[in-house]
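One structure is given here, and the rest of the page talks about it.
All protein chains but one are shown at their positions in the complex.
What follows is chain A.
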């Protein structure tokens, strides 16, 4: 087969149909990645317009441009859009588009999940933006502090829009995090050891792992607050045993790691682009990876620095202050590794390099003001002033937008296949750079002169007039810069001349694909022997196109890509990926209608989309797999490997593991809430509310153990024993989980007061509901396993579904036991 025929055959397998049908059904990572990037940029533009309205209002003292009501919506939505609809999705899009290409593979591990995440993001974002158009946008700040955001003080649906819309969008963030983690760990080109991965993959891996742990506290907090608003469960109400500070802890447990989640991918772009601009290799690869691990670890220990003024004892603050300051060390290490790389090479002042220099200057200033704010006494003054506004924009614009713009100019030829129009990009850079500094450098002083955040106007006597006017002028200059960037990109897409392959002379694998990239990325997958494979072998792209790598054969219409051993990169198995399907868009639409039902208060009606999502989830898993063993398939002349369903450690298994890790972080946050209220709220739990329920609880606990054991039994029997005994064990597991659910509900109804009466009852009910939902999930997994055993999809060698069902059974059992222990602890102790 020659290169052209192979291209046609692979395109037939990997491509998407044209027209709206193809748009709705495509699961290709390049399509999804591009959509994420374009949508994120559109949301950035909307958020930017809101920022311009804010600056227009603040330009002069006593301005009557927008009133306080609109102004509160403006700053709440500006923050929320930039965080949830721009920064995170933008890096997700870049990761989805680039990762498989940099790792030498053909797609991400879970293509349908990427498509589902994309539709959730689009629909959730649309709900949020729609609220703005109807004038009911969230207005309690992007941090949504209770009690201001609770029903009493925000009676409209504004706060519900935020809680439900953001949670909907967060589904896509969790989906992307799991997908990125598993793709990096398993779906790489053979020979790519962990220490041969491009640095960006390391950055994205650590970012994704952080997301898996950091987003659940926010999701939990949003669920609890929404339940408080909708049903009156008083988690955050101090009059009924709750605490408003619990919300702040949950929010910043997410919120601080979030800052590094935004910064790390952009730093990864710096580590990728900068050595190419300096025509050398990065200095201190291993040190940088170590710094990232330290950063990820520390970032979970400093959320309290957002709460230095909440009355926490000073010595406790000292600990968080130290952790906040220490984060500067791994950051400084990277800064000097980059400068050292520039010294080692011969840097050229091309456009991406210009943006990187902008990044250095702005980000270093943001880092220094960050260290200042980490000092507790200084924060007592600067907290909630415009000094912090200046700081966070230096860090986020400097640490995210400038590297991303560098990355945009660096990778645009890959997206478009074209070279850029000269000069326009430089002009845009100077407008953005100068505009940014005029806006925000002065704002440090505005803050020190006492201008608080989130005030919609001020009087002449305050002495902030000139500073504010200059900031507003700067912000409009910056906006012109971004408009010019957008025009530049449009010109490049539509008018510019074709670019040659690998225009920068880079060493990473994404430049071994044709540009713009084909649907399948690589006609055959490389064997990686070097950290910069393309530098070691500049003709690699042509050799791969000729079919001199792995999986050069297009066969049976299957989307095949290689999976490797996590550390050594040795060939592990062949993953057969699902093709285009409209399941993701339909599932996302149903998920969206669930959120809309909740938003408009149709709580019983919301059960219909839940049932629909369960049915579609069943189908999602059902349509894959085979009724017969495929056996080892050829991957290269003389070499074979099993397919993923016949190999242990398939991506689906790893994905389930990381999903459950995230789920455990959610349970951990709920337990943190339980312990926090116990310690902080007075008279907690109130002795008169403590019930019994130990016998029923014990029974439910035993049933949970039986459920886990029977699922394990079904899994092992399906491997060796007769199908009938496996089927019986699975049926037993279904029964056991049903007993668990009944037992948990019985404990709640007979032994606990109504959840609306006291935060103790509410959080116990939340724990019981969590356990019951997981028992239901394990029940469905056992039922699915039973059905698949019956239909012949599970065999002695096709183990994937049994191993996943076993994971969920084990997790449900453990979760039920932990929940029962906590709920019954007061009864046991009294």
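Quick note on the criterion: a residue touches a chain if its C-beta (ideal position, glycine included) is under 8 Å from a C-beta of that chain, and two chains touch if they have at least 3 such contacts; residues count from 1.
In this text, contacts and distances are computed from a predicted model.
From the set "SGNH/GDSL hydrolase family protein", "ABC transporter substrate-binding protein", "Propanediol dehydratase small subunit" or "Cytochrome aa3 subunit 2", the protein name that UniProt assigns to the chain left out of the figure is "Cytochrome aa3 subunit 2". The missing chain, though absent from the display, is touched by one residue of A:1, A:194, A:364 or A:787; that residue is A:364. Which of A:448, A:469 or A:664 touches the hidden chain is settled by the complete complex: it is A:448.
The omitted chain makes contact with just one of the residues A:183, A:222, A:243 or A:580: A:243. Only one residue from A:311, A:422 or A:557 touches the chain missing from this view: A:311. In the complete assembly, the contact with the undisplayed chain comes from A:383, out of A:196, A:305 or A:383.
Contact between chain A and the absent chain runs through residues 68-69, 72, 140-141, 145, 147-148, 152-153, 238-239, 243-245, 278, 283-284, 287, 309-311, 314, 317-318, 321-322, 325-326, 328-329, 332-337, 339-340, 342-344, 346-347, 349, 357, 360-361, 364-365, 368-369, 371-372, 375-385, 445, 448-458, 461-464, 681.
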